[in-house]
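Coming up: chain A.
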Amino acid sequence: MNIIFQLQLFALVIFLCIVVMNIAKKNTILIFAYLIQSLMLVAIMGIKSYHEMSFEIGIVTIILLIIKVIIAPQLLLRIIKQHKANISATTYLNVPMTLGCLVILSIFAQSDVFSPFTALTPLLRVLLIGGMLMSIFFTINRKGAISQIIGILSLENCIFTFGYFLGLQQSAALEIGMLFDVFFWIIISSIFVRTIIKHFGSIDVTQLRELKK
Partner candidate 1 sequence: MSLYSKILSVPLTLVPRKIINQQNDVTIVQKGIEKKIKKLFGGSLAIREVDTGSTNACEQELMALTNTYYDIERFGIHFVASPRHADMLMVTGPVSRNMAEALKKTYEATPDPKIVVAVGDDAIDGGIFKGSYAVLDGVHNVIPVNFQIPGDPPSAMTILSSLLYILNIIDDKSDQKKQ
Partner candidate 2 sequence: MQNLFFTSLLVLTGGSIISLIVQRDTKLSYVSSVFSMFGSLLALIFSIGALITQSTLTTTLPTSFPMFNISLHIDPLAAFFILIVSLIALPASLYGIGYMKQYAKEYNLGVFGFFYNIFLISLLLVITAHNALYFLFVWEIMSLSSLFLVIFENKKLQIIKSGFIYFIMTHAATAFILLSFLLLFQFTGSFDFETIKQHFASIPFVIQTIIFLCMIIGFGTKAGIVPFHIWLPWAHSAAPSHVSSLMSGVMIKIGIFMLFKMFLDILPQTPLWLGYVVLIIGAVSSILGVLYALSEHDIKRLPAYHSIENIGIILLGLGSGLIFIALKQPSLAMLAITAGLFHTLNHAVFKSLLFLGAGSVISQTHTRNIEEYGGLIKLMPYTAIFFLVGAVAISGLPPFNGFVSEWLTFQSLFSGIATSSILIKSIFIFGAACLTFTGGLAAACFVKAFGITFLARSRSIESEKATEVSPLLLISMGTLAVLCLTLGVFSFFVITNIQLIVKNLSLFSSKTSSLSSTGISLQVNQNVAHLNMPVIFLVMAVFIALSFGLVYIVSRKQKVVLRTVWDCGFNALSPKMEITATGFSRTLILIFRGIFQPSKQHEIEYVDADIRYFSKSKTVTLGIVNIYEAYLYYPLHNGLSIISKQIRKIQSGNVNQYLLYIFILLLGLLIFARY
Partner candidate 3 sequence: MSIFIIILKLILLPTLSPLCVGIVRKVKAYMQNRRGAGIFQPYYDLWKLFHKDEVIARDASWIFYLTPFLLFGLSILLPLGIPLLGSIESLSFFGDFIITIYLLATMTFFIALSGLDVGSAFGGFGSSREMTIAALTEGTLLFSFLPIALVTHTTNVILMATTASGLPFFNYLPFVIAFMGFFIALMAETGRIPFDNPSTHLELTMIHEAMILEYSGKRLALIEWANANKFIFFIILGVNLFFPWGLSTTANLSSLLFPFILVIVKATTLIVGVAILESSMAKLRLFRLPDLLLTGFIFCVISLITVTI
């Protein structure tokens, strides 16, 4: 019984990380929030593997830990250090407006559009579905390339937990595949950010408009 409670706790932490991301200005905070989110994920997977004593899920959690908690943040941090692109996490909407949007999204997650997900308690629905919508909103809202990458990564985490809570556990191999997928994605996006910086001098995505001229 308390496992369900702990899992909900971890889901709540993931949700809070997303909220922090939406508010935070500096990139390093974003990365740190992503780090915590991944840790929560590892925790959930660790309990599951411990609870069901299945060895594959153990491997999955370890790989999860390596990729999401250690490699991804390091990569992003190195980019920030190298190019001193720290303060560029500017947003379109100011903080009160973003919070307003977050509220709307959580109400929307709460609405009966998602009522068929009977497995989720209303709270969990807000946390997970709301979390997903908020991370998408986060990527839309941010101008900096790195923050957009983190938004996508947090979206991936939310989907993972959402899938987990709905009991859509696939075979371990598939999950490992997904993880590798995320891993390669992070490497590619980091290279991509480097080229943006090299070409445009800053990671502000609005410069991409010159491409159109």
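Inclusion criterion for the candidates: all candidates are chains of the complex that A comes from, given by their letters.
The rule we apply is simple: a residue touches a chain if its C-beta (ideal position, glycine included) is under 8 Å from a C-beta of that chain, and two chains touch if they have at least 3 such contacts; residues count from 1.
Every value quoted in this text rests on a predicted model; they were computed, and no experiment measured them.
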- Note on the structure: Touching partner of chain A in this complex, from 1, 2 or 3: number 2
- Note which residues of chain A are touching candidate 2 in the complex, please. 92, 108, 112-114, 133, 136-137, 139-143, 148, 205-206, 208-209, 211-212
